[in-house]
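Here it is, the structure in full.
Of the protein chains in this complex, all but one are displayed in their positions.
Labels run A and B following the written order; every chain starts at residue 1.
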Amino acid sequence: MQKISTEIAIVGAGSAGLCAAYQAASAGADVLVIDENALPGGQLFKQIHKFFGSREHQAGVRGFEIGRQLLDRVETSGSKVLMDSLVYGLLPDKSIGVISQDKNYSLKAKKIIIATGAKENYMAFPGSTLPGVMGAGAAQTMINVNRVLPGKRVLMVGSGNVGLIVSYQLMQAGAEVVALVEGAPTIGGYGVHAGKIRRAGVPIFVGHTVQKVWGDGEVEHVQIVALDDKWQEVPGTERVFDIDTLCLAVGLNPMTELVWMAGCKFAYIPSFGGHVPLHNEDMETTVEGIYVAGDVTGVEEASSAMEEGNMAGVAAAHALGYLTDAQAAERKAEIRQRLGTLRSGMFGAKRKAAKEQQLDAMQDCQKAAV
Amino acid sequence: MKDGVVYTGIPSAEEIKACPGIPSEERMRQGRVAVVECVQEIPCNPCEAACKFGAIVVGEQITDLPILYSDKCTGCGLCVPGCPGLAITIIDKSRDDGKAVVEFPFEYVPLPDKGDIVTGVSRAGEAICDAEVLSVKKGKAYGGTTVVGLLVPMEHIDEVRSMKRLPRKDGE
Partner (left out) sequence: MRITEHPILDEPLYQKKVTLYYNGQPIEAYEGEPIASALMAAGIRVMRTTAKFHEPRGIFCAIGRCTDCMMIVDGVPNTRTCVTFVRDGMRVEKQEGLASLKTDERGMDYAKN
């Protein structure tokens, strides 16, 4: 097993990881980003819609364009990016186990930033294992990256921004979305995203769920049913659609395995997707020298992931002396302000509350430790 | 079925009435004007930056709904492709031939050609009327969003907000 070292190791080359790399490397630190995928960018390159926010958030620019700019900046910053490499462990001595090109490495870093993102949730119902049932993110990968349609007649489950946006993108790719089904009584994502698919003729069934899916070895039909205010099925409200694909957009769950391994403390915050690591405003966890950023800290959106990555990169570089106290304070204040903007309004309020709960739990933890 | 954008994806009559981005009937009859149908407070303000005449204002608190100052609006249409939510259209009710114009963002293929007759659809995607395509505007400044202009009978102008997608050629 070969021993390698760097100053700041970043696990994950998605929105958060790349931003952290850019901040830390351009401050002068020696940075290594490791990602198990073939291409960097995480989920960013699949986003073909225009982002929201303000000009600092690159509002009006399409996700994949933001991704390209980010990648260029990382390359010129001097950060090294190692793709096709799996981080399989984060050990008690803070060494990182990496497999790259069939070789096993033990990586030692002064600071570690974990930016591993989140994975799609599953929803089980009769027929849910049939080929043709897939995550909405899976459909998005197929259409926007590989340019292949998973099917021609799709039912979308879930009205959060992922379900709404992927429905729109499926139609842009040439599929028909026969309906979108949402269990809650209201649409979870932005009204403007819902408006786009309504104009395209997609009916939205709030207060409905999938009862079953069936077909000859693959998805062919789906039956949906209405739910009452206690989330119980209402007999007589069943509806059948002929489809070939069913996409599940039922939430994301942070991929926190490495953070657990390192012994960091967690909190269970449902609106963030489940168990999330505690961290302070600098994105540092309860284990000194280990930082987290992006959806692994709680599911939000690409823009917040990028800002958390910026924060972790600045904080880690500052901790190593690559930024003065004044420089770090200024950058952190700007980042905090931009994060505050993203977490405002009717949709941001819940995430703001969740993040405050997480930060408070971290403070309690640190007080107890003293 | 409850009314309102969180239930249906379509703003209710009350939400439209309370929306500060929508110009008066009088202004729409004077000539081309932007209709900013943005009814939810989300952090977003590219519309403000897109307008060169200062006719759309969001302000410091970027979750505030955009306000349309319709006397400053020239109907140039640059805000239409600028809105990430595709919530802005240009409406012109000033013609004297019983017809009106609606220009809306359209991000599908194939695109129609000028002069084609297409189906104008409502906010709910329902077919409303036949419409003649007056313009199909693309360009680098539009960032991949095409703006299609339709001529519709005046009695349908408040309903028509898009067109029915045209059949595709993939797989042939």
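Methods note: a residue touches a chain if its C-beta (ideal position, glycine included) is under 8 Å from a C-beta of that chain, and two chains touch if they have at least 3 such contacts.
Fair warning: this is a prediction, and the values are worked out from it, not measured in the lab.
Remark: the absent chain touches shown chains A, B in the intact complex. The missing chain, though absent from the display, is touched by one residue of A:G132, A:G160, A:G201 or A:P254; that residue is A:G132.
Of the options A:S26, A:S54, A:S100 or A:N144, the residue whose C-beta touches the omitted chain is A:N144. Touching the omitted chain from chain B are residues 107-110, 144, 146, 168-171.
Where chain A meets the chain that is not shown, the touching residues are 36-38, 48, 62, 119-120, 122, 129-135, 137-139, 141-150, 152, 172-174, 217-218.
As a working rule, only the chains that are shown with their structure count from here on.
We define each chain's centre as the mean of its Cα atoms; on that basis chain A and chain B are separated by 31 Å.
Remark: chain A residues 49-55, 57, 59-62, 171-172, 174, 185-187, 190-202, 204, 206, 341-342, 344-348 touch chain B in the complex.
Those residues of chain B lying in contact with chain A across their complex are 2, 5-11, 38-46, 49-50, 61-63, 82, 84-87, 107-108, 121-126, 143-145, 161-162, 164-165, 168, 170.
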